[in-house]
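Beneath this line is the structure, given in C-alpha cells, with notes to follow.
Every protein chain but one is kept in place in this view of the complex.
Showing chain A:
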Amino acid sequence: MIGLYSPGTSLIHRAPTLLKLLLLSLGVGVVALFGDPRQLGVALIVVVALFIIAGVPLKASVRQIAPILWMLLLAVPVQALLAGWLVAGLMAGRLLIAVALAALFTLTTTVTAVLEAFDQLLRPFSRWIDAERVGLLVALTIRCIPLVTEIVSEVLEARTARGTRGTLRALAVPVIVRSLYAADALGEALAARGVDD
C-alpha cells in the first residue's frame, strides 16, 4: 500500500472498500480451514481469475507476492521435516493464497479509500473512538515506512562513504535520532496543514 496502488476501473477496483475488506477476511479464513490440496487448487484458480479481472500488471503482482516465496523456501523444508510434505504443502498454499488476496486488495484500493472505510466502520463508535485519528494513524504508518527506509539507506551510504562498517549500535543510533527528527518535522507539517487544531 506504500504507493503500490495500481490504477484501474475494473469491478474489483470499483467495489466498496468495506466489502473488499470483508471478502478478504472471509477468503483468508476459509482458506485457512482447507485441508485438501484440491480445495487449495480451486482457491488458487479463483485468486488467479481475480487478478485477471482486476487487470493489475503482472510485474506489480509478482513484486507483491515474491517476498513470501523466499520465506516459504526456508519454512517449507523445516515444516516437511517436522510434519511431512503434505502439511508443509498445505501451509505454503494457504499462506500464498492469503498473501495474494491481501496483495490484490492493496493493488486495487487507495489509502484514501481505506481511510474512508475506517471512518465508516468506526462511525458507530464515534463516542469512544476518533475514526479520523485512527485513519490518520494508519496513513502515517504507511507513509513512514519509505521515510525510515530512506533514512536507513542514507546512514548506510554515509557509513560506506567514510569507509567504515561499524556496529549495529552505530547504525541504530543515527537512524533512531534522524527518525525522531523526521517525526517531529512531520508533526509540525501536520499542524501547519490544520490537523489536530
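Quick notes
Everything below uses one rule, namely that a contact is a pair of C-beta atoms (placed from the backbone, for glycine too) under 8 Å apart; a residue touches a chain by one contact, two chains touch by 3 or more; residues count from 1.
In this text, contacts and distances are computed from a predicted model.
This figure omits one chain of the complex; the name its UniProt record holds, of "TRAP-type C4-dicarboxylate transport system permease small subunit", "Cytochrome c biogenesis protein", "DNA ligase (ATP)" or "ABC transporter ATP-binding protein", is "ABC transporter ATP-binding protein". Here one chain is not drawn; of A:A80, A:A102 or A:I142, the residue touching it is A:I142. In the full complex, chain A touches the hidden chain at residues 1-5, 7, 110-112, 132, 139-140, 142-143, 146-147, 150, 182, 185-186, 188-195, 197.
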